[in-house]
Structure formats: structure tokens, C-alpha cells
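Removed from the display is one protein chain of the complex; every other protein chain stays in position.
Take a look at chain A:
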Amino acid sequence: MTQSVSSIPDDRQEPPEQDVPATDSDSWGGLETLPGHPLIWILILSELVVFGAFLLGFSGARVKDPTGFAISQMQLDRVVGGINTMVLLTSGLCAVFATRAIRLGTVGHCRGWLLLTALLGLVFLGVKIVEYKAKIDAGISMETNSFFTLYFLITGFHALHVVMGLGILGIVALRPLAVNIETGVAFWHMIDLIWVLVFPVVYLVR
């Protein structure tokens, strides 16, 4: 039954490079061509899947209870939501300028644009707090009904990402290499993108 093997393999040595040549496509595959660090794209894709699942869940729950959802949705402030959309998109534009600046090698400009991006992010969070406070004052909480469970979960998760995004922007501003800035900005654009999907589904679609 035994298999005769000439010797214990000497696999405790690292294999020589030419054994299995590492080409470009070996390293990060398709992610290599994207701006920023490839791992941020794993995160971005994962986030899109999660928010996509939440929005699908929202739509499914809405199909089961159209009137309940319609009544609850009337209690959302669409104007404030619209303003916040513009705030966040403008911050995204500033982030684009920050990337452009670092590619031109002007660190000072880049940091300035990042600061503006972050300030607009803070404005977004401020408006969000006002919005939440109005809901809580009206006696609405996460446990009110499935519309508001999902409303608070989805927008709350999103707001949490804005907070994380601010942290990431801060870190990359401290180490302003092009790859770092691109990484942070890619994450910030994801926050934009998700909001652009969340806003119509939760606030607008009647």
C-alpha cells in the first residue's frame, strides 16, 4: 500500500523565482488596472453587494406592504434629502480635483481639495443628524415598522461609511502619495454612488 518516494521533498526552501514566473496578471489580476490599492476594490465591491442586497430587501418588503411603505415614505423630507445629495456629489467633485492635483504633483492643492471634500462630508452628516432628530421627535424609531427599520439601517450604515470615509481621507492626506489619494478617493466615490442609489429608492420612488 505504501507509495515509494525517493526522499522527503525539500520544500522548506522558497521556490526559485523562475519556477513559476510571476507575471503582472498573476499578482492582482484585473484589479491591477484600477486606480488606488487593489484591496480597496475588494471592499468597494463587497459594499456594493451589501447595499444592493439591502435595497433589494427594501423593494421586496415594499411589495409586501405597499400602503404601509407609502404612508411611511410621506414622512421623509425629500427636500432635505435632495440637498444632501447635492452636498455629497459636490464633495465627490472636490475629491476628483484632489486626485487631479496629486497627479500634477501639487500636494498643497490636493490637501486643500481633500479638506473641502471632508467639510462637505461633515455638512452631509450634520443634515443627517437634523433629519434623524426630526424623526425621533416625531416618535419614529427603528422599531416603528419595517419601512423605518430599513430606512434607519440603510441610511445609518451609509452615514457610518461617511464617517469612515472622513477617517480615510484624513489618513491619505497625511501620506499624500498618488496611490493613497486614489485609494481614499475611490472609497469616497463609492459613498457617493451608494447614496445616489439609496436616495431614489428610499425617498423618491412612489
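As a working rule, contacts are C-beta pairs under 8 Å (C-beta built on N, C-alpha and C of every residue); 3 or more make two chains touch, one makes a residue touch a chain; residues count from 1.
Here, contacts and distances are computed from a predicted model.
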Per UniProt, and picking from "Nitric oxide reductase", "Heme lyase CcmF/NrfE family subunit", "ABC transporter permease" or "Stage V sporulation protein AC", the hidden chain is "Nitric oxide reductase"
Answer key for A:Leu76, A:Leu150, A:Leu166 or A:Val198 versus the chain not shown reads A:Leu150
Missing-chain contact, candidates A:Leu43, A:Ile83 or A:Ala178, resolves to A:Leu43
Touching the unshown chain, chain A contributes residues 1-12, 14-15, 17, 19-20, 22, 26-28, 38-39, 42-43, 46, 49-50, 53-54, 57, 142-143, 149-150, 152-153
